[in-house]
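Every protein chain except one is present and positioned as in the full complex.
Right after this comes subunit A.
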Amino acid sequence: MSAAYEGAVADLIAELGRLPGVGPKSAQRIAFHILSTDSDDVARLADALIQVKARVRFCAICGNVAESEQCRICADPRRNDTQICVVEEPRDVVAIERTREFRGRYHVLGGAINPIDGVGPDDLRIRELMTRLASGVVTEVIIATDPNVEGEATAAYLSRLLGSMGVAVTRLASGLPVGGDLEYADEITLGRAFEGRVRLDA
């Protein structure tokens, strides 16, 4: 696609096309949108791109994105130190924060165990998690990896690893989506929902 254009435009389309979710046609549309935009707006976008790489780094404690040594959540003294919620990616932290249900701390693994992509437990921030647990303050580890094949494998691995450490290990429940239709639930989801059924107390 970019071969049809020259110089700077072609370079821009090629760079945009490397972004996730952006195909050649979208890249072309964004490139021409940028061309027709005010220089000030483009400068702000360029500045934002440079700033994000310069300022944002990863929290030394939990691995979340941060603008200083520690992320906002790790630096917050009001959070509960006895619970750690383990997630795959920083965007999972955002998703859980939106619920406002959880007031503990997080630990971002940076992915899930995935042998096809060559990701083993030593490529994830599991050793850092063990170090955090060694102090004995944490009493519960909540595993919130994705409910897919790789996330389940990671959760099972962690629960085996943490089983001997004297902390409670819990896994987020999986089951029927709220507002969903029972007959369309797949067998695995429905099976899980059965296993995790709860008593209705009057």
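As a convention for this text, contacts are C-beta pairs under 8 Å (C-beta built on N, C-alpha and C of every residue); 3 or more make two chains touch, one makes a residue touch a chain; residues count from 1.
Keep this in mind: contacts and distances are computed from a predicted model.
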Quick one: find the hidden chain's UniProt protein name among "Phosphoribosylformylglycinamidine synthase subunit PurQ", "tRNA modification GTPase MnmE", "DNA replication and repair protein RecF" or "Cytochrome C assembly protein".
"DNA replication and repair protein RecF"
One chain isn't shown here. Among A:P20, A:P77 or A:G118, which residue touches it?
A:G118
From A:L161, A:L176 or A:A193, residue that would touch the chain that is not displayed:
A:L161
Across A:A8, A:L35, A:A95 or A:V149, the one contacting the chain not displayed is A:V149
Of A:A75, A:A173 or A:I188, which sits in contact with the chain we cannot see?
A:I188
The missing chain sits against subunit A at residues 113-116, 118, 120-123, 126-127, 130, 148-150, 152-153, 156-157, 160-161, 163-164, 184-190
